[in-house]
Every structure is written in C-alpha cells, then in structure tokens.
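Note that one protein chain is taken out, while the other chains of the complex remain in position.
And then chain A:
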Amino acid sequence: GCFVFKPSTKKRRLSEKTAHDFRSTSCDSEDTELRFVTYQSLWNQIKFETEQIQEDLNKQLLDNLVSFLSRSHSDFHEKTTKWTCRMKFREIPTAALVLGVNVTDHDLTFRSLSDVLQDNITPYVALLEAKDCPGIKNLMQKLMGQLMNCDIEVDSMEDEDCVQVSRNGIRCSMPSLISWYESVTKKTDSETPSKKRNSSSRHWQSPPVVVIFKDMESFTTKVLQDFIVISSQHISELPLVLIFGIATSPMIIHRLLPHSVSSLLCIELFQSLSCKEHLSTIIDKLLLTSRFPFKLGEKVLQVLINIFLYHDFSVQNFVKGFQLCIVEHFYSQPLSVLCCHLVDIKKRVYSLSHDQCENIRRLPSFRRYVEKQESGKQIELLTNDSFLKEETQKLLEDLHAYHENYVSVLRCLHVFTSSLPKYPLGKQIRELHCACLENRVWETEEYESSLQLARMLNKTDLLTMLQQCVEILMSSSGKEFDKAVEKLKEFLTQFQNLEEASQEQDVSVSSQKELQKKTDLYHLQKTLLELKESRRSKKLTKFEMLRFEVVDYIDRLVRKYLVPADNRTLHEIVYFNAATVLRGHLNAAPRTALHTALNNPHWYLKNQALKCDGGCISNKAPDICIVYKLHLECGRLINLVDWLEAFSTVVTAAEEPNADAASSDQVDDIIHARFIRAVSELELLGFIKPSKQKTDHVARLTWGGC
C-alpha cells in the first residue's frame, strides 16, 4: 500500500520556491514576491516576540526550579559519610510542576527547562514520556539512553566504546547507572584542570541527575512506584532529582502513589503561569500594539479566542491561528503589499502598478471615501494614478496614527472599566477590544452603564486611574495626546485642591456644631437629621462636578479615538476579516459537512433537479443520498432486502421507466450493483456496520438527521 516516487532528475526545490507557491490568483503576479517577503519578515518578528514572551513568563518559574535543584543536593558530595544525612537521603527531592490543562504548550516549557538545567545545573537531564515507558524496563532503558547520550555530547570525544555500550544497552539496572555515574564524575574530576574548565565551572563536581516525567498522569502507577522505590534505595550513591509535570492538580501525586511510596519523596510544589494570563500577555504584546502593521478583525479575533477558551486553552494553537491569519491575508489580498511598516509605505505606494491602483479603487471603504469628496477630487481620485497614490499614502499614514491613538485610548478606557463592579465591558482588555472593533462602543448599553458606574467612583480610585491614564498617554507615541495629558493633569491638581477645600469645609462644619453646643436631645436629633438631609440633597459637591467632568472627558476621548476600524478608509489593507475561512481551517466540523452533503446534495451540486424544499430529497439525488435517506427510517437493524427493494423503487421511479419488461433484468442488476456500492460507502463512512444478529441485516450506528 505504500509507494515511493522519486523524481528521475533530482531537482531540489529551494526554499525560495515557496514564494513561487504564493502566486495565487492569476490577475496579479507582480507583487507576490514582495508580499511573501513581507509576510516572512512579519511572521519571523512575531514568532520571535512570542518566544520572548514565553521565556519572560517562564523565567520566574525556572529560576525557582533552578534554585530548588541547586539546594537539593548541595551537600551530596561532602557529607555522605554522615549517618543522619544518609537517613535524610532516603528521600528523593522532587519538584511537582503544575502546568495546567493545555498539554500542547507543555513541550515548550519543558524544552526551555531542560535547556536551562543543562546550562546551569547539570548535564544529566532525562525527559521521559509515558508513551515510551510502558514498563519499568523500558523506563530504565530510555533513561540510561538519554543520560549516556548527553554524557557523550558533553564529552564530545571519540568515546566509541561508550557509544557501543549505550547502543547495546547491556544491562539497564540501577547499579550500572550508578557505576556509569561514578565513572563520569571521576572523569570530569580528573579532567577539570584541562580544557573542560568552563563546563565544570558551570556545574559542580557531582551534578545531580534530573529525571523529568513530562506527563505524570499518564504513567502507569506501577512503573512510577517501582522506579521511586528502587531509586530511593540508591539515593545515597546517585544524586537523583525528579520533576513531575502535572496537568491537573497536585493531588494526583497522592492518588497515584500510595503513602509508602510518596513518603520517599520530598516534594516541593511549583506553579506555572496560567494559560489565560499567557494569552492576555500575547494579545497585549502582539495585537494591542502599533509595532506590527497587520491587524485582526473583530470576528477573526473572536473565533481565535473562542477556540482558545472553549476548546483547548492552548496558546500555541492561538499563535498558530494567528500565523494562519497572516498567511491568508497576504495570500488573498493583493493590496497587502501595503501592509508594512510606516517607513516603507511611501516607497511601496509609489511603486504600485496600475492594476493595483484599480484594486484600491475597488475597495469598498475607499469607494465610500470617494463619495464623500467633492466632485473634482472624485474624478482625480478615480482617474489619476499618481494623485491616488499620494492620497493613499496619506490615508495609510492616517490609519497608522489611528492605531496608535486607538491603542492608548483603549488602554485608558480599560483602566476605567476593569475596576467597575460587574464588569459591564469585560474584565479583560481583549473583551473591550472586541467590543470596540465590533461597532461604536459608545452606542452600546454596556458602555452606558459603565459610564454611569464610573460616575460613582470614589476619589482615591479615580485618582489612581487618572494617574494610570496619564502614564499610558505619556508613554504612547501618538502626538495628539499632549493636550489630553495636560487636561488630565489639570484634573488631578483640581482634585488635590478639592481635598484641601473639603478639609476646610469640615472645619467649618465642626465649628458650626460647636456653636450649637447647648441644646436638648430633641434639637440635637433635629439638627443631625437636618445635616444628613442637607448632605443628601445637596445639589452637587465640587467633587461630584469634577467627577462628572472627568468621565465626560474620557467619553469624549473614546468617541474621538475608538472608532471601529471598519469605518476607516483602506482598513481592508491591514485588517484580516475572513473569519469563516479561518474557522473552516482550524475548527472544522466534518460531520456536519457530511450531513449536508447527504441530506441536501443541492448545496454542493448545483443542479435544478436536485433542488427541493425542506427536509425531503429528490429521487434523482445521488445513490448514496437516497440510500442514506432510506436508512434513516429504520430502527437499530436494517434488513438489506427491504432496503434494496426500497432503493430500487425510488431509482426506477426516477429513471422514467422507458425500459420495457424485457430489459428489466439487466437494469435490476445495475441497480443492485449501485445499491451495493452505496451501502458499502455508507459503511466506509461509519453509518452502518455488518451485524451478526440476523442474517442479511446491518446495524445502524448513528441517530442523527431523523
């Protein structure tokens, strides 16, 4: 069943040929190269960025782990003779690493972990996976293989015999491991003065052996228990450290291991960053920044986030989806040439061909823009290429500026909304971002209610928020914010002044109180109530006035800067909006596609004969559709004879029986054959299976669609 095809002339496809594939639609082929290059540089940047983020986020965790490891066996080589120490050494130091359910992201974490360990602590790191270790024997084999291999890498000498040893794997047992360890450490001891200086300075004389169980939950308990018991016997000779990768909760250790075994471990718990935080950081750094010219549309972002939240919690998949978006955008949108950094825009705009100019004119957002201009300019825009280019450049620069402002104002708004009770606009900035992209946020009810809530903020909160906003706006690269910053600062000082003023007021109130010192209970009550009343019904304090002003100002900023991107001219160039394509590729539903094809073949085969209304199906439909439709009417078992008969009734009725009785036998055979084919196709698709319960019966396997 396998066939290898080799080209006779060994033409090697070069990587630059990938660009050749980029030649998508026939209409334009000129800018494809450039588009591909742009794509590549952009994607590389983003990839680098995500890796950086991942590294930064894991740094804390890795640091903790490293310090734990260095602590665990620090006294190994010195005090082995001490009896107490030996007693203590019966316990294997263990790190339980809680990583969360997004299993797919773990690989990266482990990779960076082992890199860090190899750099800082020990060359002897073994990564074990449950699928490689069905038994203790396999586990030992795998472990020794990895350890000895890494030993070879460290030595990087012509240790031929060593290779052979590990290849043959004479006896994978603990004693052999220990003897190997001794020989290795001795060797490094003796070689320390020579060239191995740097490596020995990084590691200590007897570095610990780190064994990482990547997916602890899927290991068989017996294997784990055996391994732990055996190695705890030898812990005094072999400085072993275990790391458990845990996807669920730390409780699993105690469920997998009985007390007698888990008491041999000295467990310390480490918690990795939650994937949600990771995602927020990624979104923050990749999407809410003006560093990358490429943007995601609202629907697309929603699809990506939904896949993350409802399906896998995998940041990796999110980034993959992001990559797909970029590919799709640069592949399908010829104007994506212009989706580049601000510095390149001018050059690229002026090198546009006439066809590309036509493409620009065809953009819906550009048409809208043209319609708004006066007639003279309209004609210029539609006929004069160079004028169009100038205009395009200006518009693109506008768009760029819009992004810069958008991000800063969005952050400011988020500062306000994220602390409101009930979070009417969402807790995360991504929710706010989606809301702003979707439509005019200030027209939504949520925005209205959050403004109302903001009008009730207390002073300290308000002050800190304002402070934060000032910082955000100051740090943004947008030039238009000088005034806004000034205004906000003014608000701040006003609040400060207010504080003093209110203190004075307090003084005056207390003095008033003192005036009425001599009074009876009734009067006291009366005045107190009065005071309360007056406070409640007071028109508006200065503070409140100011608060209103602040909120109104923020509102004004929002209305000015958070215009949804669809309204901007030329947004098609930088925004990717084909959510359906994305969803089809990432989150496909094969079953529904089959369902549609079988129930409604007209969806795919555009033939009038197949068109019919509602749930029924034409009798001219493809055989498999008819057979499928008929089988829906059956119970658990289907009699093949009945089925065949029903099928032939339908088919003969459909075929306008011009055939006479004479040739009916021939036709029957053909129908029979078609029936067989259709039924076996249904079997291949998994709707039915042969059944032994009754002769000539098949069993139904699904219950949908009836």
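Simple rule for what comes next: contacts are C-beta pairs under 8 Å (C-beta built on N, C-alpha and C of every residue); 3 or more make two chains touch, one makes a residue touch a chain; residues count from 1.
Assume contacts and distances are computed from a predicted model.
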UniProt protein name of the chain not shown, from "Origin recognition complex subunit 2", "Aspartate aminotransferase protein", "General transcription and DNA repair factor IIH subunit TFB4" or "Elongator complex protein 6": "Origin recognition complex subunit 2"
Contacting the left-out chain in the complete assembly, out of A:Leu296, A:Cys412 or A:Val698: A:Val698
Residue in contact with the excluded chain [from A:Gly135, A:Pro175 or A:Gly686]: A:Gly686
